[in-house]
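As structure tokens, the structure follows; a few thoughts come after it.
A protein chain is absent from this complex, but the other protein chains hold their places.
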Amino acid sequence: MVNLEVNIAGIILKNPVTTASGTFGFGEEFADFIDISKLGAIFVKGITLHNREGNDYPRMAETASGMLNAVGLQNKGIDYFINTIYPSIKNLGTEIIPNINGSVVEEYIEVAEKLNDVDGINALELNISCPNVKEGGMAFGVNCPAAIAVTSAVREVFHKPIIVKLSPNVTDITEIAKVVEGAGADAVSLVNTFLGMAIDANTKKPILSTVTGGLSGPAIKPIALRMVWQVYNAVKIPVVGIGGIMNATDAIEFMLAGATAIQVGTANFIDPQVSVKIIEGIEDYCQKNGISNASDLVGGLIL
Amino acid sequence: MVNLEVNIAGIILKNPVTTASGTFGFGEEFADFIDISKLGAIFVKGITLHNREGNDYPRMAETASGMLNAVGLQNKGIDYFINTIYPSIKNLGTEIIPNINGSVVEEYIEVAEKLNDVDGINALELNISCPNVKEGGMAFGVNCPAAIAVTSAVREVFHKPIIVKLSPNVTDITEIAKVVEGAGADAVSLVNTFLGMAIDANTKKPILSTVTGGLSGPAIKPIALRMVWQVYNAVKIPVVGIGGIMNATDAIEFMLAGATAIQVGTANFIDPQVSVKIIEGIEDYCQKNGISNASDLVGGLIL
Amino acid sequence: MKRVQDFRVKHYRRLNSDNYILTLSSDSDVEIVKPGNFAEIKIPDTPDVFLRRPISILDVDHNANTISFYIKAVGKGTRKLGTLAINSVVNIVYPLGNSFTINKQKNVLLVGGGSGIAPFILLANKLKNENTAITFLIGARSKGDVFLTDEFSKYGNVLITTEDGSFGEKGLVTQHSVFTDSFNFDHIYTCGPDPMMKAVAKIANKKYINCEASLENMMACGIGACLCCVTPTIAGNKCVCTEGPVFNTKELKW
Partner (left out) sequence: MKRVQDFRVKHYRRLNSDNYILTLSSDSDVEIVKPGNFAEIKIPDTPDVFLRRPISILDVDHNANTISFYIKAVGKGTRKLGTLAINSVVNIVYPLGNSFTINKQKNVLLVGGGSGIAPFILLANKLKNENTAITFLIGARSKGDVFLTDEFSKYGNVLITTEDGSFGEKGLVTQHSVFTDSFNFDHIYTCGPDPMMKAVAKIANKKYINCEASLENMMACGIGACLCCVTPTIAGNKCVCTEGPVFNTKELKW
């Protein structure tokens, strides 16, 4: 028997496989396809203080082994989440981790404060890396002072673990990782999407209403894997690995590079059952390789 | 008849299609497959002052819609290039543009000085973005003072156009583009490869001898296209677009985003005839769309 | 219940060089499907297609365990779907989306163009069970682009418009005489190109008739997880894949 449990900042996940914010709705969307309670955690769709309509359609473009999205944090606001959505998903049998966003630090603070006392919410993911909003978003994640400001502000008001989600659109991601660690982050998750663009040569127009959007999917995996490895070697807090994970082998590579847990994102669109297949695949791999604790994989890269 | 000519910093290329440094050897490697003289230009393999053996094998890993390389600027040095290679390729019938590299500014200077008086060499590409060397390389391309230092030093000694090749591994590529423009660059080419990594889950080891390498191919196209568009809007000098161009449609997208010319890289490995097919495809597109000068495509994106 | 299921290519019916009906079969049962539902089809063995493709369900046969699609090849994915070997595996996620309202209407008009006619077979079948009188109005560029009329005529009267006048009345669907003649439909269903549906909705609106349109926005997930497929409505952005693809046109910000 393989013990798949991993520990992210004191929270025990039943296995390292979680789903990435914005790619798994609020979990229920997948209930017809898989047993949701098998997941290590669900990082739910990005939440802001107030209702947001998001960006105009078109919000999506297919690219080579990936896709661009420009959803722009469409959501009904934190109160709606707490009062209407959360009650119906809290008993899915897995950790529900909200992904919180803001245009200014005060918004992050207010959202975090509201989540503080929600029973069953044991951590939050602080998104400082959304490339698809005009204000805030990625701006917090690509510059140290801003990253410190928002992390320490949320740290002050939120009493449970904070996982800061980093942007890959930076020269040196370890720099940002280190300052958010210093500012009180309990873990970091990376990567969010890469700022990209798609053009329709026939119409000569951008495909996305916002011109640029966030690139995700297997196309970005090699860069994400490198960043996870760099950050793992730069900080002491746990790293959650994200970026183009399509199967168990990809997930294991991220763990070897230093990820304590991983998030499955775009892959959910290609195969709504993939997250559970990845759990099974990790278990298989451990069994075949005589690894009794999946957590032994973490940082196991042999140089 | 479509006029395919484009003008990069005073040099007239017969068409916008050139081949990327390190992916087309010195041109002759492709002579069996295509009529080399049809190309707009060849950016030849990176050259350093002295002979370099490059990195250890393995230097390559396949990724989703792309590849990582860690060649590490293997070459026989500038003198060998000038005395032995160049004489045999100077009459290929297309512009030969050397791609020069150094670990310190002085090396760049020496290489540039040696190229100054080589008859038929009308420009050089200053590579400040190689991710695969321990010293120098990308370090010059991810930080403004270093980028300024190397560009202005080479500017002082080299009397013909300088195309500075930018690294995509930065928070804000327009910043670097603007400072190299200020330091005397006549054009910028972008992007070089993204720093990435591949792991073999079976052996638990990195696939590349250098652990990390440079990601190229269609996987990176959306990010490269975004960067070309950003830089086109930030500087006045011409932009040479590079990154995952596999066909004429891709090339046209880069031109619409602001590239005056484009470089075909990894695609040459998949189809050694692709560069000429792209020339034909651009001509076709112009004909069908009633565009009489390919240069009219440049920056033609409709917002 | 939605599911992910492997089918095998059973049969192609070629309508012309670009249009075909693809029938897939399964060893296990086929899920219950409602008119307007669609499937997200994984395109096999196609390097440059990453995401699934949404395609309306044309018909299902619960005895033969088959499901069929009417597809117009417009790009990489829909072209590839038309060239698979018989028996090759095709994975689909289905049934997705909401469905057309069927509410004891007396006399309805189904206006379609292009691949938008696909949902009309299942819809007509249901309507027939309700004893609703059905009129089809199909628009196309030319005679060679008009398909499925034989099937439709089993359920009701089939009217045609072609832009070049080679079949039926000449012009766009909205120029068809059915709209000017004594017009007594109590519901219009429409599916096809956006401009067509908008024009139809406008007429419906003028005549105070309920009109439902099935939208074809680009989708990444098809199951309400990504929020990529939205359309603006009077109640804010709504997902075409779960809150649609069928909308009452009064809801839409058209």
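Chains: A, B and C, in written order; residue numbering restarts at 1 for each.
The criterion applied here is as follows: a residue touches a chain if its C-beta (ideal position, glycine included) is under 8 Å from a C-beta of that chain, and two chains touch if they have at least 3 such contacts.
Being a predicted model, the structure only gives us computed values, none of them experimental.
Participant: Check the whole complex and report which displayed chains the hidden chain contacts.
Facilitator: Within the full complex, the chain left out of view touches B, C.
Participant: One chain is left out of this view; which of B:Thr48, B:Asn268 or B:Ser295 touches it in the full complex?
Facilitator: B:Asn268
Participant: Of B:Pro16, B:Gly40 or B:Gly66, which residue touches the hidden chain?
Facilitator: Of all options in B:Pro16, B:Gly40 or B:Gly66, contact with the hidden chain holds for B:Gly66.
Participant: Of the residues in chain B, which ones touch the absent chain?
Facilitator: 22-25, 29-30, 32-33, 45, 51, 53-54, 56-60, 62-67, 69, 71, 74, 217, 266, 268-273
Participant: Contacts of chain C with the missing chain: which residues?
Facilitator: Those residues of chain C that touch the unshown chain are 45-47, 85.
By our rule, only the chains that are shown with their structure count from here on.
Participant: How many links in the shortest chain of touching chains run from chain B to chain C?
Facilitator: 2
Participant: Report back the single chain whose CA centre is most distant from the CA centre of chain C.
Facilitator: Centre of mass proxy via C-alpha means gives B as farthest from chain C.
Participant: Among all chains, which one's averaged Cα position is nearest the averaged Cα position of every protein chain shown?
Facilitator: A
Participant: Using mean CA coordinates as chain centres, what's the gap between chain A and chain C in Å?
Facilitator: Taking the average C-alpha coordinate of chain A and of chain C, the gap between them is 36 Å.
Participant: How big is the gap, in whole Å, between where the Cα atoms of chain A centre and where those of chain B centre?
Facilitator: Distance between chain centres, rounded to whole Å: 34 Å.
Participant: Residue numbers in chain A touching 2 or more other chains?
Facilitator: Within chain A, residues 63-66, 217 contact more than one other chain.
Participant: I need the residues of chain C touching at least two other chains; which ones are they?
Facilitator: none
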